[in-house]
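Before anything else, here's the structure in question.
Here the complex is missing one protein chain, while the rest keep their positions.
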Amino acid sequence: MSGFRLKTGGRIDRSQPVMFSFDGKSYQGFAGDTLASALLANGVMLFGRSFKYHRPRGLVAAGSEEPNALISVNRGPGRFTPNLRATGIEIHNGLNAFSQNRWPSLAMDFGAINDRLGMFFPAGFYNKTFMWPRSFWDKVYEPAIRKMAGLGDAPTTEDPDVYASTYAHCDLLIIGAGPAGIDAALGSMDSNKRIILIDEQDELGGGALADPALWPWLERSIKALTNAPNVTILTRTTAFGYYHDNFIGAVQRLTDHLPEIEDRPREKLWRIRAGEVVLAQGAIERPIVFDGNDTPGVMLSSAAKVYAHRYGVAVGKAPALMASHDSGWHDIFALAKAGIRICAIIDVRESVDSALMHEADRLGITVYLNHGVVGVHGRHGVSSVDICDYADQRVRRVDADALLMAGGWTPSVHLWSHSKGSLKWRDDLGAYVPDQPNENVHCVGGCSGDWDYGTGAVIDMLPTPKDQSRIKAFVDFQNDVTAKDITLAVREGFRSIEHIKRYTTNGMATDQGKTSNLNGLQIASSALNKPVPDIGLTSFRPPYTPQTFGALAGHAKGALFQPTRTTNIDSWAQAHGAVFELVAQWRRARYFPKPNEDMHAAVNRECVAVRSSLGIFDASTLGKIEVVGPDAAEFLNRMYTNPWKALEPGRCRYGLLLREDGFITDDGVSARLAPDRFHLTTTTGGAARVLNMMEDYLQTEWPDLDVWLTSTTEQYAVIALQGPNARKVLEPLVQGIDLSPEAFPHMAIREGTICGINTRLFRVSFTGELGFEINVPTAYGRAVWEQLMAQGAQYDITPYGTEAMHVLRAEKGFIIVGQDTDGTVTPFDAGLDWAVGKKKPDFVGKRSMARPDIIAPGRKQLVGLLTDDPNLVLEEGAQIVADPNQPIPMTMIGHVTSSYWSETLGRSIAMALVAGGHDRTGDTLHIPMPGKTHTAKVTGTVFYDPEGARLHV
Amino acid sequence: MTRFSAFSLFAKALSGHQNWPEQWPDAAPKPGYDAIIVGGGGHGLGAAYYLAKKYGITNVAVLEKGWIGGGNTGRNTTIIRSNYLYDESAHLYDHAVKLWDGLSQELNYNIMYSKRGVMMLAHNVHDVQSLQRHINANRLNGVDNEWLTPEQAKAYCPPLNISSDARHPVLGAALQRRGGTARHDSVAWGYARAAAALGVDIIQNCAVTGIRRDANGAVEGVETTRGYIASKRVGVSAAGNTSVIMHMAGLDFPLESYPLQALVSEPIKPTFPCVVMSNTVHAYMSQSDKGELVIGAGTDQYVSYSQRGALHIVEHTLAAICEIFPIYRRMRMLRTWGGIVDVTPDRSPILGKTPVKGLYVNCGWGTGGFKATPGAGDLLAYTMAKDEPHYINAPFNLDRFRNGRLIDEAAAAAVAH
Amino acid sequence: MSDALIRHEPVTETPFVAQGVRISLAPPMQRHTLRARNAQDLESLLKVKIPRKIGASEGGIMCLGPDEYYLRSQAGATIPTGEGLPVAVADVSERSICLVVEGPRASEVLMSGCPLDLSQFAVGRAARTMYETVEIILIRDAEDRFHVEVWRSFSAWLWMAMTMAARH
Partner (left out) sequence: MILIHCPYCDEKRPEIEFANAGQAHIARPLDPSGQSDADWEAYLFIRANPRGRHHERWRHIHGCGRFFNAVRDTVTDKFETTYKAGEPRR
């Protein structure tokens, strides 16, 4: 037995030989071959080993339903791909393919011992054993099971290829370009509809590619469609999923078939929105279940026809047909016409259409009706076949070297099912067909159950005189599920097809049950003695065939994975050696180390500079919202905890924002620019959330208010100039603003220019020092920064990053929302009672603060902590206990939220949320850490300049 | 019940596996039971088992509208861990983890609990602080969880990309070594088989259509598609469908149900030794015993019972996986599916009594219910048996939404400043 | 505003050119959001006609929402603030930059990441929408020329994404 190349025929280009290798051995094929057809032409029948029993396996199919012939392809470093179907790999010069799941070689596989022991590994065997001794599970059994599992090897290095993606729109999307799909396209071509025609193969035609009589029609049709300006044709493209509202995902393979990749994307994801969808995905031939049906050389009859007429390859020198359906007869006649000697036709039916009998007779083919295959001889290929005459149970041997199965057809309703269209059972077909649509879609051709393949008998498996428990009749080839696995599942009480599928793994292999689901259903139906519709249908889930992770990720790779937002000053920080951190989507300078400085040294230096002279900080990432309109103050009064109506233009106020559940969600200093105009600031991470929340209240609760919100986060670069010398540096650069303390007090805003650029100048401080925040139009941020650096050089102006900012604010006891609060903290917990308007009848979150648990004693409250050892810096997130000697689990009364070394104070400082903390001032608490328990005293949260004298200068 | 063992497997093999009995009988409803569990997922079956095993209530029915284990039990990524921040959560989930250990032997059903370790990644300073807080709290609660440097994380999980140039670089990780995975279907089947052996009726294709209450408002039974079934104790463990059942008892619940997708790759040889979770990048992955990479995706943004998720969720998920594990970019997605997850306002479950006497509830597990399966089952059984909650589930009551005592793990990992 | 200081733009000022498409940074301009319950209030303030239909544009003003308009004007034009009126005018000149995508492949490049059907997006139309995960305002300036307004901090990413798509 072995396949061979026919002298003539096929669509391959015999003038273009192609050299490739399989398992290290070189072979020749022709342009137009798949790996499957080329190897078959070279007489290779053995393509792989099955998942569980490591049985030798050959080709079953010629298309994407192939369950057995899974191949790894290695295109060089990072370009190793496991589990590809040989039937979908177009050969090219240099293709380097390998079989899988075998060791040491495909022909000689040690794993095949599983096959000998197969009787001990029925469905669900793992549930029943490997439990004793208990300790063996982790160390012995599970590692062994895992080692046996899997198909191909995993890739081990990063894929250098790129992947593309796009959206597309059309009025009519046709999926499948066989005759039915092409007819649908031709029929709509002259309308002004935008049409996309998709097919997973390398050329249009589908089943027509294996029917030379149709080639002239095919050529004319393709030409017409290619020339139509409103038709887009996508070949090598798999529509893998049908999503809501006629949204279809498809992946186009662009380079795998080419000898050279160049820098083109390997695959492209098409996200298609279609007005109307026509599904023309055809039908898949069903194998027949009998003992030995997995022997290499046993394959679908339609596949043999494809190999002969599309690729010019005979699957054997004397194939026989095992049929329960007319279509196999037509296939075998086609083989005969290609010059292949036919060994026999075996049909399970007692009679068939007389026209078939006449044709067989005319071609000189021996026919056995009311017969079935009961055994296949040969391990790595078919050597002969035992058939049984069901009339008298006599078994005879037929010398076939290949056996073709024609078990009827299964409409490809996968995408239809993704779209939630309903299915109905047709007894005559033994298959589910589309019923009621859920989207604007309809099915044509084979996938609607409409075909001209003739009729057939619907069977579960071939009758056999052998002991059913001793044979191996496969249903799911790849997962090694046999008919008796399914009957075992039924015997053990699994009645729904979903249970049977999960217990046996039938249909869960990489072919997703394309050839096995219906046979599994029929066998279960017989075992349960219930009609198929009563045991249900496993649902189809995307994708139709496996799709590359990289293609679904599309362009979103590396720097394109997610935007990294940077400020206008970021480029300066980068040029000056800043170390960055990521905060929300932003990149922020964390500190600016000088040569040989670590973070602590840099931060200490930056902090001291701010306290003693002058620091400069890029605060551009702070969220900003411009609130404008006659009702602006009223609106803010309702949103924030504190009163806003009386704030005078030119002044600033700290605003505290709660969620409606009473917990702090954001804060920031905001300024009134005019009676009807405010400049709000929010936290960096909270900007979008706060704006959305405010829009929600404004649009849906208080639509009567005349006020509008505009995000101005990116309109302004913000430079914080902080330190005793801040005013001196600003004075020569600022025009139109009197910077004197009397004219421009703390918590005020003035508008003027700086270096000739318009500015909103805030006098505010998050450091406790004299400070300004300079808002300038973003494009000028870096230029103004550089002017300030130059002007500040005389004061040794020091750029500082977020880490120093954190230390400086902690020394002053200013909270950071999200660090010192965590979504469960109220203003009272945080010690911010002063920021809550006691007389306000309402604001967002007020009512929730009156709930029983919120007013109960013992809530966690923000306090300062000073360690007994001043040199010890507690770990942020360290847990606090009152009694360090209690056993585990301990009662934890709080945790450290912020903790730093304060160079200014010459000791460590910390803040913590502690149960009843406001009443514990002076108490000693304990912080148990691995190996040592630390002690600390509860203090207030302001560690530096509690009177605020340094601010008001 | 035939005891499962290597010996019984061997013996049955010799007789061609013709003699295996049903794992659980296909029961028809009786007129009444001492207790009814609505929902035949792992939680509900577990509750029935523990009612019979630990609390001596064996006249119990589990009512399942489809087939057992067909809801979220069979649709999740099977992650098991207990390294939660708050004491209440840590106690709840650790109760479950302790039961997971040894569950195969207890049920005489290998549920394949694989202590592969669960590693949670930190990608920024805020993540580091948050995970450190978890580790410290876990240590004092007796829950194992340890800090790994990026290099240690890479050693534990070699496919991990720890390049500092990554868009979301790995700054470290928290590892719970006792965390891992289990075989989801086996959990449902193992509980069903063990419960049935103790006398519990597993009734499939039996949808609850109404809850009957007596003059005092107490539960007296349920209407079903297979007729009325009396019981004064009804425990609802119906995940995404809880709101629908509660409406039958006149109760509105603080729940919303969202689609959650998950997916697997084609099977490959062992390559991924543990479970990795990244909340910042939204990537969750492990490798199954079969060799598939099992990946959790995000929820869609709207309430839905369609079990049908969107493509863009899958795109984002796989982009995230490829960022953290770039060697898998050429791997292929084999299958996606959707579940319906019920989410409470604080994303913690509700497990306890309801305002209706005799009606108990176990819901709101969101995306994380599988890991709690044995614990939730046990605690629901306890609560139903004693008509009062166990101290572990007492905090997970309905009252917390009124009095404000929320257990908000997600808020505690709040977004940064 | 003085031009004594140098502007720093977040993307290169050298246009990207590939087969059939050119992507470039538009010159600086003024941008204002205009908000009002009644568009007449803005018309009387600005003395210009305000397009009422969402998506329409006229004289550099685009209607983006039922009470939201977006005005792009030459640098230096004077726009009143509308103080005291039931309107809101906010200067957002530097919040965004504008990328000009032009050429026969302009639509194709934009549709690599924008889910709108641009064949139905008429010349003169403006809409806030998305390119993958980034918000943009898309304006069709001519059959084969689009303006893409994008917030500054996202623009480097958008530039990378669109030029990558253009190369493919």
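Observations, loosely collected:
Note that the chains are named A, B and C in the order they appear, and that numbering of residues resets to 1 at the start of each chain.
To be clear about the criterion, a residue touches a chain if its C-beta (ideal position, glycine included) is under 8 Å from a C-beta of that chain, and two chains touch if they have at least 3 such contacts.
Here the structure is a predicted model, which is why all the values come from computation and not from measurement.
Only one of B:F4, B:W189 or B:F253 touches the chain withheld from this view, namely B:F253. Contact with the chain that does not appear here is found for just one residue of A:A391, A:A850 or A:V953, A:A850. For the options A:K193, A:H244 or A:H918, the residue in contact with the chain missing from this view is A:H244. The chain omitted from view is touched by exactly one of B:S278, B:S304 or B:T383, namely B:S304. Residues 241, 243-244, 247, 252-257, 301-306, 308, 310-312, 342, 345, 401-403 of chain B touch the missing chain (whole complex, contact as defined above). The chain not displayed touches chain A at residues 243-245, 247, 271, 273, 420, 438, 660-661, 692, 695-697, 699-701, 703, 841-842, 846-848, 850-852. The chain not displayed touches chain C at residues 54-55, 64-66, 68, 115-116, 127-130, 133, 135.
The rule is simple: only the chains that are shown with their structure count from here on.
For the pair chain A and chain B, the distance between mean C-alpha positions equals 21 Å.
The geometric centre of chain B is 48 Å away from that of chain C, both derived from CA atoms. In chain A, the residues that touch at least two other chains are 165, 271, 556, 559, 562, 564. Those residues of chain B that touch chain A in the complex are listed here as 4-6, 8-10, 13-18, 20-26, 66-67, 70, 74, 87, 91, 102, 104-105, 108-115, 123-126, 129-137, 139-142, 167-168, 183, 185-186, 189-190, 204, 265-272, 287-291, 306, 308, 310-311, 314-316, 318-323, 326-337, 345, 400, 402-406, 408, 410-417.
By the touch criterion stated above, chain A contacts chain C in their complex at residues 162, 164-169, 194, 264-265, 268, 271, 273, 555-556, 559-560, 562-568, 571, 585-586, 626, 628-630, 674-677, 706-708, 710-716, 753, 755-758, 777-784, 787. Contacts from chain A toward chain B in the complex involve residues 51, 79-83, 119-120, 122, 125-132, 134, 137-138, 142, 145-147, 149-159, 161, 163, 165, 241, 243-244, 247, 249, 269, 271, 420, 467-470, 484, 488, 491-496, 498-499, 502-503, 505, 508, 510, 512, 541-543, 546-550, 552-554, 556-559, 561-562, 564, 581-584, 590, 661-663, 683-686, 689, 816-819, 821-824, 848, 851-854, 875-879, 881, 888-890, 892, 895, 928-930.
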